[in-house]
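A protein chain is absent from this complex, but the other protein chains hold their places.
Naming follows writing order (A, B and C), and every chain is counted from residue 1.
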Amino acid sequence: MLLESLREEVLRANQEIARRGLAPHTFGNASGVDRSSDKPLVVIKPSGVDYAALTAADLVVTDLDGNIVEGALRPSSDLDTHTLLYREFPQIGGIVHTHSEFATAWAQACRAIPCFGTTHADYFHGPVPVTDPLTAEEVASDYVGNTGAVIVRCFRSAKLDPVAVPGVLVAGHAPFTWGKNPAEAVEHADVLEYIARLAFRSVVLGAPDDGIPSHVSEYHHLRKHGPKATYGQR
Amino acid sequence: MLLESLREEVLRANQEIARRGLAPHTFGNASGVDRSSDKPLVVIKPSGVDYAALTAADLVVTDLDGNIVEGALRPSSDLDTHTLLYREFPQIGGIVHTHSEFATAWAQACRAIPCFGTTHADYFHGPVPVTDPLTAEEVASDYVGNTGAVIVRCFRSAKLDPVAVPGVLVAGHAPFTWGKNPAEAVEHADVLEYIARLAFRSVVLGAPDDGIPSHVSEYHHLRKHGPKATYGQR
Amino acid sequence: MLLESLREEVLRANQEIARRGLAPHTFGNASGVDRSSDKPLVVIKPSGVDYAALTAADLVVTDLDGNIVEGALRPSSDLDTHTLLYREFPQIGGIVHTHSEFATAWAQACRAIPCFGTTHADYFHGPVPVTDPLTAEEVASDYVGNTGAVIVRCFRSAKLDPVAVPGVLVAGHAPFTWGKNPAEAVEHADVLEYIARLAFRSVVLGAPDDGIPSHVSEYHHLRKHGPKATYGQR
Partner (left out) sequence: MLLESLREEVLRANQEIARRGLAPHTFGNASGVDRSSDKPLVVIKPSGVDYAALTAADLVVTDLDGNIVEGALRPSSDLDTHTLLYREFPQIGGIVHTHSEFATAWAQACRAIPCFGTTHADYFHGPVPVTDPLTAEEVASDYVGNTGAVIVRCFRSAKLDPVAVPGVLVAGHAPFTWGKNPAEAVEHADVLEYIARLAFRSVVLGAPDDGIPSHVSEYHHLRKHGPKATYGQR
């Protein structure tokens, strides 16, 4: 069985999605990529399988174009979104898609999440962006691939760095997050849900649409992520 | 004891209502129908019995007109709603009634739930409909039967297919869902609650009243339910 | 030790307050009354004791004027509200005071809870009433006794029956509920919280201020509580 340790990481990330309540039923999925060879391999959840029943052997291995390399089950129906993101964002090693309650509500309202506080600034540099809705043509021609395409377009047009902004809301759908590996991707999915929840209530309480002043959000982001980071044990 | 396996399915569906927190106290009920003979039989929860104490033997068996065939306890006070739906919607094999928190809030506000995203579109084709309120005459003459009647009227007048739209909100009351069997009916009750929760927050965040463009919702519904479905292991 | 069985009932009702999450920390209290003799006795939680540590022996016994008959600890600081309600509402046998999340929010907003649906109608005949705020004089002269007095005034002036309306919101404070015994009082506290939660969300979704038409709420209340009740096993 190829890629044993990556399979274990992807299995754990999928289990974390369920354990943290980020996706009820079989909604949601996690994947990881091994870029150590010329032909990178993606490990992803199979489609429509319960989290509780999932094993490492059930996971599906594909190449970066989504061709199945190993696995008896059909891969997640969102596979082509994952592979496109791995091709376009070479810095990332894991992707998580959830339907978590508050992040999905923002996605369904087609609104980016402004940075209202330091909880947000510690993880996301600026607002959590929202994509354009898919057009009728994009849906008809290649829905799943074009979901990846609108994410990439969103980042390119706003000149966003996928390392500093480790996730996005797909309009009318739900969030995707990523990280250097599957474990970090699922941590970002969990933090994004928390940020979305705080921001929902801040909006109801009348927080200004443009969030906190940028000098605070810049400071907080850089104290965790910049070259002069002072947070944690380093 | 008649219908042992259906009793077990109906028992489990009732227990799922409690386990998933869809109806506190003794609110809510699940039933199933066996259509294999000329005289279909309905198995339903008895009235006012705690979910924790419920056994398969407590369940009540009736014919499609609600006449008791077997059972020492009184059937759910909502029996006549269930039997009417079984008579009018021959495709369905299980019905669940809950007072789940967000779906009931929409029912109490007498609002249909617009389709705001793919979580919704995967399960319900178009909005989750809401019935007309019962008139004073309908309440006085036959409250429970007329609850079924307003549901059927809602589906007939809007030409809705109960397979594609597996549930409804009864105005000023709460949701009813159904499926091909009791297990699917309770899954739909749980998903409806999730959809209602997401939609509540989307509305607060300013989502447009008419939901997402139909090309997205059509696509998503058909990828799970149409003849060309691509979701899950088939 | 006097009143052993009532002590057990009051202990269980206090434990239920904690188990159902109706009052964090030492907020809230339950009591019961034994009216079997000429000199009725009240059993009530001591003040400021953790629910987890509470034993039947810790409970305090008083007469209907609040004079301590048995008990080493100080009674709940809300004692005089309880005793006044027992004197004025002779039909009731148990009282529960909580700071549950949604019912307290309505009390703090000084709003009665309209009847928006059948969940409400099954337990409360008409809106859940809210008292007047206490005046400065009422606070200064006898805060706890006057909390009982504003409740009684609210019921007398609106000609409400405390059996049909088993609870109230004290403006700027929190709910009190009651029942024929301590167990029913705590069930009503739990149902009131559920009703308050549903109603909060219904209001946000635009439910009309006057609730559902009275023909529905009357019907539902009477099917559980009238002489022709059809709900449950009787």
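Please note the rule applied: a residue touches a chain if its C-beta (ideal position, glycine included) is under 8 Å from a C-beta of that chain, and two chains touch if they have at least 3 such contacts.
Computed from a prediction, not measured in an experiment: that's the story for all the values here.
Asker: In the intact complex, which of the presented chains make contact with the chain not displayed?
Answerer: A, C
Asker: Looking at C:Tyr51, C:Phe89, C:Trp106 or C:Phe155, which residue reaches the missing chain?
Answerer: The one listed residue touching the chain not shown is C:Trp106.
Asker: Which residues does chain C use to touch the chain missing from this display?
Answerer: 24-27, 46-49, 73-74, 77, 99, 101-102, 104-111, 133-136, 139-140, 143, 172-174, 200, 203-204
Asker: Touching the hidden chain in the full complex, which residues of chain A are there? Just list them.
Answerer: Against the left-out chain, chain A lists 116-119, 187, 190-191, 194, 197-202, 204-207, 212-213, 215-216, 219, 223, 230-234.
Everything below uses one rule, namely that only the chains that are shown with their structure count from here on.
Asker: With centres defined as the mean C-alpha position, give me the chain A-chain B separation in Å.
Answerer: The mean C-alpha positions of chain A and chain B differ by 33 Å.
Asker: On a C-alpha centroid basis, what's the spacing between chain A and chain C, in Å?
Answerer: 47
Asker: Going through chain B residue by residue, note those that touch at least 2 other chains and give them in order.
Answerer: 200, 204
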